[in-house]
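Once you've had a glance at the structure underneath, I'll fire off some questions.
On to subunit A.
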Amino acid sequence: MTALLALLRRDIQVALRVGGGALIGVLFFLIVVVLMPFAVGPDLALLKKLGPAILWLGALLASLLTLDRLFAADHDDGSLDLLTMSRTPLELICLTKAIAHWLVAGLPLIVATPILGLLLNLDGDATVAVALTLLAGTPALTFTGMIGAALAVALRRGGLLLAVLVLPLSIPVLIFGVAASNAAVLEPAGFGAPLSILCALSLAGLVIGPLAAAASLRHGLD
Partner candidate 1 sequence: MTLIDLANPTRFLSLTAKILPWLAAATAILLAIGLYQSAMAPDDYQQGATVKIMFIHVPNAWLSMFVWGVMSLSALGTLVWRHPLADVSAKAAAPIGAAFTFLALVTGSLWGRPMWGTYWEWDARLTSVLILFLMYLGLIALWRAVEDPSRAARAAAVLTLVGAINIPIIKFSVDWWNTLHQPASVLRMGGSTLDKAFLIPLLVMAVAFSLLFITLHLAAMRNEILRRRVRALQMQQASQPRA
Partner candidate 2 sequence: MSLGPYASFIVWSYLLVALVVLILIGWIALDYRQQRARLRELEASGVTRRSGRGAADLS
């Protein structure tokens, strides 16, 4: 347990120091969302309707962008080999790394959502709803993305390969995330069901993600 806590603390510190690039994901999120009105026009009514979808797409892309460093940095400096050889189960190590990554890369996206909601003319309730669905859904994105990150580091191909592998897997999260946010705006009664499914997806990811990532790391690194 102490080893895992130490790993958690180390991952967060590495991400926050110079060269870590923890906040790049938020910046990317901001820019993607700001680009949308230039494509669809500054029509506030239209932006309000598209708002939840834009925010979800932005968050999806931003959380993918930062994922390719999840194992690659540790692989480069050799600490990944030490981690795979340690006595702590690799599954738990993967879980800890995913949690650390979500804390530094996923949580800031949710914090930034209200500001972006303001830019897209969402009212308070809708913004809270989107933030809530992101809170429920981004862990699922991190866990599925981790599988892709493990595969990519095992195959020594980073970057776009990860996106191509993971984007199809994240479609269900996107569907239920946008459905829940839209339900909150249009008919508050229908908000519960998609949100529960979103939570279920995150919990399933919590179990499947570390297992699959650890397996692909074990087979890939020899």
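Going forward, contacts are C-beta pairs under 8 Å (C-beta built on N, C-alpha and C of every residue); 3 or more make two chains touch, one makes a residue touch a chain; residues count from 1.
Regarding selection, all candidates are chains of the complex that A comes from, given by their letters.
Keep in mind the model is a prediction, meaning the values are calculated, not measured.
Which member of 1 or 2 touches subunit A in this complex comes down to candidate 1.
Within the complex formed with candidate 1, the residues of subunit A that make contact are 18-19, 21, 23-24, 27, 30-31, 34, 37-38, 41-44, 118-119, 121.
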